[in-house]
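Handing you a structure now.
A single protein chain has been omitted; all remaining protein chains appear in their positions.
We just call them A, B and C in the order they show up, numbering each chain from 1.
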Amino acid sequence: MSTRLACGGRLIDRRAPRTFSFNGKKMRGFLGDTLASALLANDQMLVGRSFKYHRPRGIVAAGPEEPNALVGLGTGSRFEPNQRVTTTELFDGLTATSQNHWPSLEFDVGVVNNYAARFLPGGFYYKTFIHPRFAWKHVFEPIIRRSAGLGKAPIDRDADRYEQAYDFADILVIGGGIAGLQAALVAGRSGARVLVLEQTAHWGGRAPVDEVEIDGLTAGEWIDNAVQELEGMENVTLRLRTMGAGVYDHGYVLAEEKIADHSPADGRPRKRLWRIRAAKVIAAQGAIERPLSFAGNDVPGVMLAGSVRDFVVNHAVAPGDRTVVVTNNDDAYRTAILLVEAGLSVPAVLDARPVADGELPRRARAMGIRVETGRAIAAVKGGKRVTGVATCAQAGQGAVLETVACDSVAMSGGWSPVVHLWSHCGGKLIWDEANAHFRPDPDRPPTGQDGQGMVVTAGSASGALTADAVLADATQAAGGGNVPQATVPQEAPVAAIWVMPQGAGPDLRAKMWLDYQNDVKVSDVQLAAREGYTSVEHTKRYTTLGMATDQGKLSNINGLAVLSQALSIDIPQVGTTTFRPPYTPVTIGALAGEARDEIFQPLRRTPIHEWHETHDVEWEPVGLWRRPYCYRHPGETSHQAVMREVSNTRKNVGLLDASTLGKIIVKGPDAGRFLDMLYTNMMSTLPVGKCRYGLMCNEQGFLSDDGVVARIDDETWLCHTTSGGADRIHAWMEDWLQCEWWDWQVFTANVTEQFAQVAVVGPNARKLLEKLGGMDVSKETLPFMQWQDGTLGGFRARVYRISFSGELSYEIAVPANEGRAFWDACVAAGAELGAMPYGTECLHVMRAEKGFIMIGDETDGTVIPQDLNLAWAISKKKADYLGKRGQERAFLASPDRWKLVGLETLDGSVLEDGAYAPGEGRNANGQRNTQGRVTSTYHSPTLGRGIAMGLVLRGPERMGEVIEFTKLDGTLTKAKIVDQVFYDKEGAKQDV
Amino acid sequence: MRRYSVFAIAREAMRHHTGWERAWASPEPRASYDVVIVGAGGHGLATAYYLGKNFGITNIAVIEKGWLGGGNTGRNTTIIRSNYLQDPSAAIYDKALSLYENLSQDLNYNVMFSPRGLLMLAQTHHEVRGYLRTVHANNLQGVKTEWIGPEKVKELVPIINIHGPRYPILGALYQERGGTARHDAVAWGYARACSAMGMHIIQQCEVTGVRSEGGQVTGVETTKGHIGCKKLGIVVAGHSGQVAAMAGFRLPVESMALQALVSEPIKPCMDVVVMANTVHGYMSQSDKGEMVIGGGTDGFNNYTQRGSFHHIEETLRALIETFPMISRLKMLRQWGGIVDMTGDRSPLISKTPLAGCFINCGWGTGGFKAIPGSGWAMAELVAKGEPGPLAAEFSIDRFKEGRFIDESVAAGVAH
Amino acid sequence: MLILECPHCGIRAEETELSPGGEAHLKRFGPGSSDQEFEDYMFARKNPKGVHFERWRHAYGCGKWFIAARCTATLEVFGTYPAQTAEPPQHIIDAVKTRRPGWEGYK
Partner (left out) sequence: MLFEGFAKVADAGPVGMITLRAKPGAALDAALGTVPGQRQIAGNVAWMSPDEYLIFVPYADAAAKITELDAALVGIHHLAVDVSDSRAVFDITGPKAADVLSKLMPVDFRTLPVGEIRRSRAGQVAAAVWRHEDGFRLFCFRSVARYVFGLLSHSAQPGSEI
């Protein structure tokens, strides 16, 4: 059984017990445990079921490479699926549940897949479920979806908060093992600004586990000294529990810090996403041990040899009483030696190599450990837990030589450098024959902004697998200097053995797991090769090798090796798949950072926003602004509210918060000339004190914005834009001024937010302003389409006589800080005049009654002003304006354009939004031809009927003609083509 | 070609699956072919397939620089829909959708087409009007779509938050026939079917030049030597400009990075595809259980297949607002692809200034869903030398005339 | 996640502080130009896989437009310069040529 040893455990604090539960069962561990070590200490070997065959699975590894032991953690709004037990720190009250089984972990019905495994080889679903056609959607796919999928989906809104932060470094060291620490020391002593990240809660990595001696000190002592020195350097920052997730272009590095994962609900953010900009990245993430491929290598109890050491040394947990070690290298002997020293039994070391005469094997033999060379595992015995291994000759086909009873197996297939961060931005790899692994090719690094290499690797991540080489490499990576001396035993080379035994037949190969989580076996890769999925990317995608949540950390190299053997080509020719960020999965909440709820997006508020909030407002998002759509009195529907607002404005007076309208000042000796280019009509001739409606097009000729321009003084114009258009149009102006006409003397300023703007609209508008007092707003002094500065009710105001409703109307701009007070004054002054606020929908109805176009309704990016009967706003005198040439193109200049008209249903009903007018016949693709569409359609309370505008083929030539428009129920409505102005055609009402 | 079936699997299971043949051959190129297609992605392979199936032209080589299906075919978020606003788009995407519906049977390869339904959320009044317009247009185009209210949205997508707070769900444009397919399988299925017709799929073969005589294409230079042809189809999304330059013309195309990501797999929680354009995010759940999420496009030219990370953050923020439960999921893997963007974001299926040379490109962010229709239309263009009705509107000269096919006008995006 | 140095204010701005503006040094064609000239001005883009000159605005900074010489295949930046020029300045051309000896030149 797996158990807690009586003494030892460098990371645990036996005086600090912790209780937790697994599948409802209470268990105990210690502060410093991972969930993995605590489960093993409680003899919980079976922890999950695999993806496809639902095979029983146990803990294999001790770090982020763990493919099997994923659990659901927490409950309710703090539930999280697929948490890796090996990287989960134990805390009091932790609740874990195993995944992907029904009805229970011990007895899972899904395991039938395992018995049918022979019929479910890699890629089998491409070959079947084809007939009958409906069965895929209704039968097979639902079954597959339910049986796949690992953990349960969370349901509740996340109770935790997250944040992000920026940091900058000359040198960013990722990995806090001895390589990372040494690199940081060298860099730190040089005065560079250094940032060091370590994904676990401890410095030092594997060195203490492997009992390395450095400069005469134990690894632990050397690490303590190093950390102490680094902590004393002002130019060095150290961060634990921070995983370097991805390296992006120009030295951008993403890292995820776990702040409160191990202390939930303590008020701190759960995680922090770091966005680091580094001049140079030193990737010192170490190496990951590879499994060996033998039959039954996934039975719970089969673990990586190095991970067994981790558990013993770090947590005083022994995965088994009797452990068989199986290896193709010397390193695994450390495990055998350690276990025996800890008083546990190692019945045998099975070394696949013909000879094992390195220092470590000799030491093992000297301790009395039985070492068998040229041996392999023919099969692992046991179902939910190892009970023994059958051994065989590596050279043969798997004839069993003997059966060794054991309750765990420690395997080692050699070590592979962690090359992810090196590779994310294009660093290339070379195959290292001697160590049988891919390692970074220092001559082909990922390049940065300056075209030079921006990442170097250090230590095992470079392929240096012994402590002396690690320290030398790390020193070099950080710029060179004195290399601390590590005492290491001489190790004989690893043998490139991937499959055991060498001649294993199909039965054995179909039980050798490469990708544990996705259930990809040696036989699956061989099948892919046989069927021509020979590119490594094809193999990966066909078999799903390396696509599980561990992203192939354990399986990739073994898979490549099997593929290369199947194709009879060298491993380097096979190549690797692309490494994609993140290194280990990153919480999506952390990627969104602070941006949720109130601060999900900026919400732009006008100075009058709070008033609306407290006055029955129904909001409408307009860009990032929120504008009142209408104000719903108690008992009213939105539609009723809008109708009331229209009627009241037409009858009495309405107040509109128009503060969101864009306001851009354009000034300079060339300002008139500039505006003549920008607008389709002539602005240079606008007299001071007057206003003119103008249109702006893009270079294609399509209408992009409109608004009223006021001439302020000889050199100054003020351009109003649509609410959504202010920033865009200001940027557009600056673009032309800076990049095309940079010799023109024009300055612009976007003063949209400097002013609150209130529209006072309706027959009583003038009376309202007169009540406020301070300015002569009579027709004579301030006629239609003019503006004036003055004081209204004590407020500094600029008053524009413009109208978007057809009524007598003033738009009044006051300094934003006074906007709310001015609005309040208008409301108060208007009380006895029947003043009511109105929203955007009322504005839309009124402008539609007047036949005014709305950018975004009548226009959609393909409409030119000529289509909208706005030719009067296009200057014939100008040689050029933005969009003029575009409008001359054949398709735009054609007489067969759809043009704007008014539409009146014969029965008075409202045409549907977005309705089309079908034309005669069908086109070559069998689609019904069309001859027009509705652009705006409303019920007009003023006219008591539906009114609409639409674009109709040669519309203005067809006045009086009746055409039909679609309805969603499939029927058609008849409507007459009429003038687009439905209300006060002469314009008498606005000009009083 | 051995037919795939459950019986074939059972038979093979008895002999450890040793009897399966190669899905497609890997021949050396011949000196010349009737047609050379550059690019063995979905569009290129589909073009070859329909040239064979519809026009009996099988003396074809499909040349691929890397591995087949390794470009955008293998990098997209696999959404399939045809609820487009403009007639030409609706026609070709609906053709594609109809072909997808029978593709597994047609190719005898399960491409896992899954018509689980697709929603495009309306979160502003403006979007509501835009999608209503699309429904009206679709009805006339013979594309069945419908407008559904927020309650129905919630019923279809229980994990959605329809009450805002910032952008409440006002309804959605719903296409029941929309869905997803297994992207790699589409390329593999077409490749297998092409190979079975005797066509050559030549991988690891890069085109380095285009040869012509008297304004007529005669072949291509490749890393495997010269390959002659009577007709040439260029179907290389992301690198169209490069190959066009070899053929001597420029395209109204820019190449940019588009990104996507998947979460770790979880048990089924969302059975439809959801697109939310106001907040720029879209999401579906794969058969493996991963939430497949699409992000935005970089605004600058880029060939690195990486893209800028802030787009991922923007997308995820938006999706957490819409689907709060994803906050505690984890991003497993993110990647990028290179997309061709044309002046109106609609594709080109067109003759070119070089006689006998045809181009199919510019699918922007929406190419996967078009594959069968695109191949169908391109095959007709290549076979006849003139576009059929599906391709006619997508000719290159529309830019000169100002005749845009602009889908963005209905607040839609082309994913 | 690019970094580009704004030549106007000297900030090494990151991509999120900038907004891209497409190919630089396009010559504007207005009324009187041929259909071909206008189409090319509007749509034909070099879109090179390699050295590229493109416009950027320091939108979250000084607000000024500048031009970056950048490799679209490796994202290496050769230099940035103010937008008020019709062609790349000589020192930029030189910088590109030093690092891309095989470059065919700007035209």
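Going forward, contacts are C-beta pairs under 8 Å (C-beta built on N, C-alpha and C of every residue); 3 or more make two chains touch, one makes a residue touch a chain.
Model, not experiment: these values are computed from the prediction.
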Chains on display which the left-out chain touches in the complete complex: A, C
Contact partner of the left-out chain, one of C:E14, C:D40, C:E54 or C:E76: C:E14
Option from A:R444, A:R605, A:R897 or A:R922 whose C-beta touches the chain left out: A:R605
Of A:L5, A:V751, A:V827 or A:L953, the one touching the omitted chain in the full complex: A:V751
Absent-chain interface as seen on chain A, which is shown: 161, 163-168, 193, 259, 266-269, 272, 275, 277, 594-595, 598-599, 601-607, 624-625, 665, 667-669, 716, 745, 747-749, 751-755, 815-817
Hidden partner interface residues of chain C, rising order: 8-11, 13-14, 16-17, 59-64
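Here is the rule we go by: only the chains that are shown with their structure count from here on.
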Distance between the centres, which are taken as Cα means, of chain B and chain A, whole angstrom: 22
Whole-Å gap separating chain B and chain C, where each centre is the average of the chain's CA atoms: 30
Rounded Å distance, chain A centre to chain C centre (Cα mean): 29
Touching two or more other chains - residues of chain A: 248-249, 252, 426, 700, 886, 889
Multi-chain contact residues (two or more partners), chain B: 304, 308-309, 400
Residues of chain A touching chain B in the complex: 51, 78-82, 118-119, 121, 124-131, 133, 136-137, 141, 144-146, 148-158, 160, 246, 248-249, 252, 254, 425-426, 506-507, 510, 523, 527, 530-535, 537-538, 541-542, 544, 549, 551, 578, 580-582, 585-589, 591-593, 595-597, 600-601, 603, 620-621, 629, 700-701, 841, 856-857, 860-862, 886, 889-892, 912-916, 918, 923-928, 930, 933, 966, 968, 970
Partner chain A, residues of chain B touching it in the complex: 4-6, 8-10, 13, 16-18, 20-26, 66-67, 69-70, 74, 87-88, 90-91, 101-102, 104-105, 108-110, 112-116, 123-126, 128-137, 139-142, 146-147, 159, 165-167, 182, 184-185, 188-189, 203, 263-269, 278, 285, 287-289, 304, 306, 308-309, 312-313, 316-317, 319-321, 324-335, 389-390, 392, 398, 400-404, 406, 408-410
Interfacial residue positions of chain C with respect to chain B in the complex: 1-2, 15-16, 19-20, 22-23, 35-36, 39-40, 42-49, 52, 54, 72-75
